[in-house]
Every structure is written in C-alpha cells, then in structure tokens.
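Note that one protein chain of the assembly has been removed; the remaining protein chains are unaltered in position.
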Amino acid sequence: MMKEPQLMKKNLKGLKIKLREFARDRDWDKFHSPKNLSMALNVEASELLEIFQWITEEESLNLSDDKLNDARDEIGDILNYTVRLADRLGIDPLEAAFDKVEKNHEKYPVEKSRGVSKKYTEL
Amino acid sequence: MMKEPQLMKKNLKGLKIKLREFARDRDWDKFHSPKNLSMALNVEASELLEIFQWITEEESLNLSDDKLNDARDEIGDILNYTVRLADRLGIDPLEAAFDKVEKNHEKYPVEKSRGVSKKYTEL
Amino acid sequence: MMKEPQLMKKNLKGLKIKLREFARDRDWDKFHSPKNLSMALNVEASELLEIFQWITEEESLNLSDDKLNDARDEIGDILNYTVRLADRLGIDPLEAAFDKVEKNHEKYPVEKSRGVSKKYTEL
Partner (left out) sequence: MMKEPQLMKKNLKGLKIKLREFARDRDWDKFHSPKNLSMALNVEASELLEIFQWITEEESLNLSDDKLNDARDEIGDILNYTVRLADRLGIDPLEAAFDKVEKNHEKYPVEKSRGVSKKYTEL
C-alpha cells in the first residue's frame, strides 16, 4: 500500500519517477517530445559551457564557491533532462552509459591512445 | 580484499569509478579539465540534437530501431561526460539533480504552470 | 587620409573591423582564443535554441514581436562571434559559406534529395 518510500530512493530510477510526476502534475507531457527535450538538454549543457567560456583550463579546476554552485545547478538540469528524455524514448540511461564505456574500450585501446587526445578515427 | 565487485555496481558511483580508471589508464586526466569536459558534453548533446533536427515532434516519439540505437549511444555519452565532469568538480550529480527538482517545484507552482510552457520568469 | 568612412561600411568586412576595435579597446584579445570564441558562439546559438524549445514548428514561423526581437538579438550575437572567430583564424567567412554551398550542391543532388531530409551519407 505504501509505495512512496520506494519511489523516493535517490537513484536514477527514483529520479525518473519524480520527473514523470513533475511533468504529469503540470500537464507538460505534451511539451516533452524527444525532439523538444533534446533542445532543452542542449540549452542546459550550454549554460554550463557559459561558466567556462572565458576562463583558463586551470581556473576551471579552481572555481569560486559561487561558480561551483552555478555548475552544480546546471549539472542537475542536465541529468534531469537526460533521464527524462531517456524515459520518453524507453532507454535505460545507465545501461547505455556502461555499454558506451565498453565500446570506447575497443575504440581507444590503451596502447594507442595513451596521452593522446586524437579521435579514434585518427588513431 | 575483494573490492572490485563493489566498484562494478551498475549505479552512478560505479560509473564514476569506471570513468576514472578509463582516463587514468590512458593518461587522459590532463585533457579532462572541467572546461574541456564541458565542451565534450556539449558536442555529445549536439549529436543527439542532430538525430531530431529535421523530424517532427511526433516522429521523434516513434524512432526507427537504427535511430533509437543512435540516440541510446548519445545518451550514454552524455551521461558519461556528465558524471566525469561532476567528478572533476567534486559534485554529486544525483544530489544536484534531486535538489534541482526541489527548486523547480518552487519556480513552477502547479497552479501557475499547468499546461503552460512559459519560463518561470514569465509566469 | 580619411579611412574611417570606408571602415564603417555595413558589410562583413566593416563588422570585422568594428569587432577588432571593440576587443582591442577592452584588452580582450587575450580572452579571444579560437577555443574560447567557439564556446561563446555555442552559448549564443543555444540562447537562440531556447526561444524555440517548447513551441511547435508552426509557432516558430509566427513569433510574437517580443520573441522576434529576442531572436534578432541572438542572431546578431551569433554573426558577431562567427565573424570574430573567423578573423582570429584568418578565414573569410563569406568565401567559406559560398564554397560550402558549392560542396552541398554535390553532396545533395537535386534528384536524390528532393523532399527528403536525409543526410548525404544516407542518400
């Protein structure tokens, strides 16, 4: 009878449920086509980019508390839209991520890619 | 003595560890400044956008198997760079996402935002 | 002796000069590496994307005056960063654009691509 505690688990599945409810309560499913969500995801990813655009790589490793909080907010947005979009497409984002790491193991063999930032097509 | 099984858990923490090892094995930490990772994240988010750019919203809800597989790959890449970037900034992406949902509850009250796609600044 | 009127011409060359002066007067050349400018360009392109993210394609053809003004501002920013980045790379953006149209004539032959939105690699 009590399903809520299960749903509230702080993992990606719990987040997926939370985001479904958030959209349903606001009647937003009609806006949440994968096409539109892919746009929203890019907008958020770009707001993260904005934080780093004029600073050096070294400075990006030593953000002020304010900037770090901004980055945290954007990372939250990005994860939310990624999970929401994956849900609308019926994709498990965690499985997709682990599978992609496996593929990258083959595309970027350690001996060929050590210390080199080239794309696999150029290795 | 046996720590591996714990690390291999299929959750965001396990993914974080896997990505750390992947970068360390290739001596890629020097490329993985938050600045650079925010660029890589945007590149992947845009590859997802490319899948949807010329199709309708409705078509985006009914992708072919090929396109769905492409989307799955990109979602994997996006989650990987999000987790990797968060790790480099010392941010817990899941906590950030749940906190952002809470903030959005306040920015988008149900009664004001039902069926409306306006930004909270315009509500 | 009088070169200014020539420089102020409202074309891409005049714009290039204006942007050079703008950066020089503020000692901003040090921030304007092609890497950073490519980030700024993406940030602006994404602010344009934000205008269209939740509306339909049809609505995007009938923007309100406010939204149209927002779009105009973003298009201005995008053109400015494109011209500025091209200048820093020693590229003529107009020549690059005309050349790209020529290439696309070959990649997308009329008979194969009529009414079809497929990428040239899929034609």
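Letters are used for the chains, namely A, B and C, taken in the order the chains are written, and counting of residues starts over at 1 for each.
The working rule: contacts are C-beta pairs under 8 Å (C-beta built on N, C-alpha and C of every residue); 3 or more make two chains touch, one makes a residue touch a chain.
Keep in mind the model is a prediction, meaning the values are calculated, not measured.
**Student:** From the list A:Leu15, A:Leu37 or A:Ile55, which touches the chain that is not on show?
**Tutor:** Spelled out, the listed residue whose C-beta touches the missing chain is A:Ile55.
**Student:** Write the list of chain B residues that the hidden chain touches.
**Tutor:** 31, 36, 39-40, 42-43, 45-47, 49-50, 52-54
**Student:** Residue-wise, where is chain A in contact with the chain that is not depicted?
**Tutor:** 39, 42, 54-57, 117
**Student:** For chain C, which residues lie in contact with the unshown chain of the complex?
**Tutor:** Contact residues on chain C toward the absent chain are 10-12, 15, 18-19, 22, 25-28, 30-31, 33-36, 38-39, 41-42, 45-46, 48-49, 51-52, 55-61, 63, 68, 71-73, 75-80, 82-83, 85-86, 88-89, 91, 93-101, 103-105, 108, 110, 113-115, 117.
In this text, only the chains that are shown with their structure count from here on.
**Student:** Rounded to the nearest whole Å, what is the centre-to-centre distance of chain B and chain C, using the mean of the C-alpha atoms as each centre?
**Tutor:** The separation of the two C-alpha centroids amounts to 27 Å.
**Student:** Mind checking the centre-to-centre distance between chain A and chain B? Centres are C-alpha means, answer in whole Å.
**Tutor:** It comes to 1 Å between the two C-alpha centres.
**Student:** Mind pulling the chain C residues that touch 2 or more other chains?
**Tutor:** 39, 42, 54
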